[in-house]
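Would you mind keeping the following structure in view while I ask a few things?
All protein chains but one are shown in place.
Labels run A and B following the written order; every chain starts at residue 1.
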Amino acid sequence: MTAANILSKIKENFPEAVLDMTEFAGEQILHVRGPDILTLLTKLKADGFNFLADLTAIDNLTLGGYERFAVSYHLLCHQTGERLTVKAYIPEEKPSLPSVESLWKTADWQEREVFDLYGIKFEGHPNLIRIMNPDDFEGYPLRKDYPRLGRKERSDFPVVDRGIQKKKS
Amino acid sequence: MTRVTELPLETDKMVLNFGPQHPSTHGTLRIIMELDGETVTKATPEIGYLHSGFEKLGEDLDFNQYITITDRMNYLSPLCNNVAYALAAEKLIGIEVSKRTEYIRVLMCELSRIADHLLNVGMLAVDLGALTAFLYGFKLREDIYDLFEIATGTRLTTSYTLVGGLMRDIPDGYDKAVLKVLDEVDKVANDIETLLNKNRIWQDRTKKIGIISKEDAISYGITGPMARATGIEWDIRVNEPYSSYEDFEFDVAIALNGDVFDRYLVRMEEIRQSIKICRQSLEKMPSGDVIVDPGLGYSLPPKDEVYNSIEGLIYHFEVTMPNRGMTPPVGEAYVPTESPNGELGFYIVSDGNRTPYRVRTRPPSLMNYSIFSKLIEGHMLSDAPAIIGSINVIAGELDR
Partner (left out) sequence: MVQDDIKSNVLTTTLESAINWGRKNSLWPMPFGTACCGIEFMAVLAARTDLARFGAEAIRFSPRQSDLLIVAGRISIKMMPVLIRIYEQIPEPKWVMSMGACASTGGVFDTYSVIQGIDQFIPVDVYVPGCPPRPEGVVEGFIKLQDLVGKEKLADYAPAPAK
């Protein structure tokens, strides 16, 4: 089945879940509601998109979109070589959506990364802890309202001296 | 009386911290391993020790400025990163580059691939106690650095591509220099294989170690030489050709066992295929310009014009000034490329400003490394360096 067929079938079968379908620069993008993502991806996987190439998130604070956060899944079908982007939208008040770790093991670390950098929770993830930043890090650095230079975490360390007398020359 | 050696050996569970500062972690990996004697029963990798906020930085730099940052991502083959990012930006903006640009990019990518694989095989050998292969490989890597230096001006952080072209054309006589190095590569690849392939210690330490099955490779998102070593015939250069890869004839190296030894073999074979591609690209090199032009407001004008003519200078300012130039369409583009480690993808979201709204890298190292805890379970502690070495984890790309 080609991607176009699969997509039209998806839209037929899940009219409530699918918000929109767009195309940009030759890429198909499927916009869906967050809570339905697991059902949809299970279907897409069964239809041939067997490889989750990438999972990431976008903060739509100034870009605009259906909701504040979009989690995007880049799927690949090894059979036909077609790619598909699925974007799941979730609101700021309740940033959570089902985990797809049960479908692809690669989602484990990638969902942890999204959690670490955006604070999006994945329900059903076996071990949702920070992956990139230290455990005591506060805030979610890739959100648009987090300053690039951080909140002083990079200057908060003890100063060590040599412990011996050294004359200043 | 019983001899001590005849008593049953009882061992307690031990927790061992491995890294983040350890010679065989290639930088900054940390693994917490539970050991039963010398057998690893559970391993938990801890990453993020080189997290430097690449993606946050990308939101503040314009399309051309970010190319300098991509160098520092996979520092074994920076040119592949440059090219991947430029391709993603060009797809988003809708720029077609000239054929010559594409061929030079292919040449540079393949030279990087050779250098990357040579260093990877060398480091794997060092970790397993064979220093000679590393020295052979590194000597050649220096020669390839020289080639990069001739073309780009620097050894490692090349920043050679621009959105819409290349920083500069390759100089005259470059093909001769490249061919000379390629001959050398051929010889050294043979030397390394003679040293290692039939070496008893090498075989004992790499065969049947860290076996990945085909299903696991797909589930864990593994790509590149690691996936091809399990028998998955998927090479983006062939299956989804970019940058004129369809013009070149080469074979995709695959192996069937998926162990450390097979990954090594696949890498060695890819070196040979890359030599082939390099030779073809030099033979067929089309003539023409390497910067498409301008007018679009993305590529900087050649430095000669900037320094010597008023128009060039004005145009330079037009491109670099914050409120001029660079008005990409609102949209998003994901471009996958075949980097030496696997699928390196850039995902750029633009809101129409001169800086991208979001720059995401699909790092092959992250996905490849995520299977590590599964691979090491049941193996000996001393197999950990072999498996890490064969995965070729690049911390800069892993943590970004």
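Worth a mention:
The rule we apply is simple: a residue touches a chain if its C-beta (ideal position, glycine included) is under 8 Å from a C-beta of that chain, and two chains touch if they have at least 3 such contacts.
Remember, predicted model here, so these are calculated numbers, not experimental data.
Among the residues A:36, A:67 or A:153, only A:153 touches the chain that is left out of the figure.
Residue B:53 is the one among B:53, B:164, B:210 or B:258 that touches the chain not shown. Contact between chain A and the unshown chain involves residues 132-134, 137, 141, 146-151, 153-155, 157-167. With the whole complex as reference, residues 20-23, 27-28, 48-53, 56-57, 68-69, 71-72, 75-76, 119, 134-135, 138-139, 141-142, 145, 155-157, 395-396, 399 of chain B touch the missing chain.
We adopt the following convention: only the chains that are shown with their structure count from here on.
Listed in rising order, the residues of chain A touching chain B in the complex are 24-25, 27, 29, 50-54, 56, 58-59, 62-63, 72, 74, 76, 78, 81, 83, 85, 104-106, 108-110, 113, 117, 130-134, 141-142, 146, 148.
Residues 47-48, 51, 53, 55-57, 59-60, 91-92, 94, 216, 218-222, 232, 234, 239-240, 331-334, 336, 343, 345, 347, 349, 351, 357-358, 360, 362, 366-367, 370-371, 399-400 of chain B are the ones touching chain A in the complex.
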